[in-house]
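Every protein chain except one is present and positioned as in the full complex.
Let's turn to subunit A:
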Amino acid sequence: MNRIDQRFADLKAQGRRALIPYITAGDPAPAHTVDFMHALVRAGADIIELGVPFSDPMADGPVIQKACERALRHGVRLGHLFEMVREFRRDDAETPVVLMGYLNPVERFGFEAFADQASEAGVDGVLLVDMPPEEADLLGPVLESRGLSSIFLVAPTTSRARAATICAHGEGYLYYVSLKGVTGGAAADADDIAAHLAPLREMTDLPLCVGFGIRDGASAAAVGRVADGVIVGSALVSRIAENAERPEAIPAALEAVLGEMRQALDA
C-alpha cells in the first residue's frame, strides 16, 4: 500500500479528517522549502501538496501566481523539487507528498524520467490541474508503473458522466474544487459541497478532499464535517508572501495557521 492509501486508512480507523496543506516549492527561496514541509507536519499535516512552479498558472489566483514568480526567480526546476523531497524523506518516511502543478514542466522533463525520479525521491502522487483523465493516456500508465498515484480534480460543474470517468481513473483521493474560480477565491459553502459530494460517494470509495476557499479553522471545520479531508493553499502561501523578506519567521506562521485548522478539524 502506498503512503497515501496508508494514511487515509489510518485516518479512517481513527475517525479523523485529512488536513492537506499546499505550498509552492522554492517560495520564497529553495533553501527553505524542506523546513516548511517539516513545520507543516509538526502542525498536523497528513499529506503535503508541493507545488511545481510554472510560468503560466492558469487555474491559480494572484497569491499562488506570485508564489510561482518568487520561486522561478530562483530558477526552481523539477530537479530541485526531487532534491527537496529526498531531503524531506531523510527525516520523514511517513508523510505522503503529492506534486501539484501543470503539465508542461513534466512534459518537457520527459514522462519516463519524471516518473523514475519522482518515485525514487519519495513522491507518492501527482496532480496536474490541466491534465484531466481524458488527456492522461500518455502519462497515466507511466505514473502507475512507478507506483505513483494520479490524483484528479472534480468541480461543481462536472457532469455525472464525467465524474464517473474521473472516479474510474482517480487514485489516492479526489480533489473536489469547491468553487468556480481560481485558487484563493471566495469562502467555501459547506452545504453546497455536501450536496455535490453525495453523488460522488455512490461512485467511488476514494477519499473526497475539498480545496479552494478554506481559510481558517472555522471554514476547515465546516468542510471537514462533510468531506474526508480539507486542502489549504492560498491561506498558507499568503503567510509566506507576507514574510518573504524574513523567511526565518515563516515556519511559525505556517504552524499557526495550520495548527488552528488541525484543532478545529479534530474538535
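One rule holds for everything that comes next: a residue touches a chain if its C-beta (ideal position, glycine included) is under 8 Å from a C-beta of that chain, and two chains touch if they have at least 3 such contacts; residues count from 1.
Basically, contacts and distances are computed from a predicted model.
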{"item": "Omitted chain (choose from \"Molecular chaperone TorD family protein\", \"Tryptophan synthase beta chain\", \"Inner membrane ABC transporter permease protein YdcV\" or \"Sulfatase\") - UniProt protein name", "value": "\"Tryptophan synthase beta chain\""}
{"item": "Contact partner of the left-out chain, one of A:12, A:108, A:201 or A:225", "value": "A:108"}
{"item": "Per the touch definition above, residue among A:10, A:94, A:120 or A:134 touching the missing chain", "value": "A:134"}
{"item": "Interface with the undisplayed chain - residues on subunit A", "value": "54-62, 65, 69, 72, 75, 77-78, 102-109, 129-132, 134-135, 152-159, 162, 166, 177, 180-182, 185"}
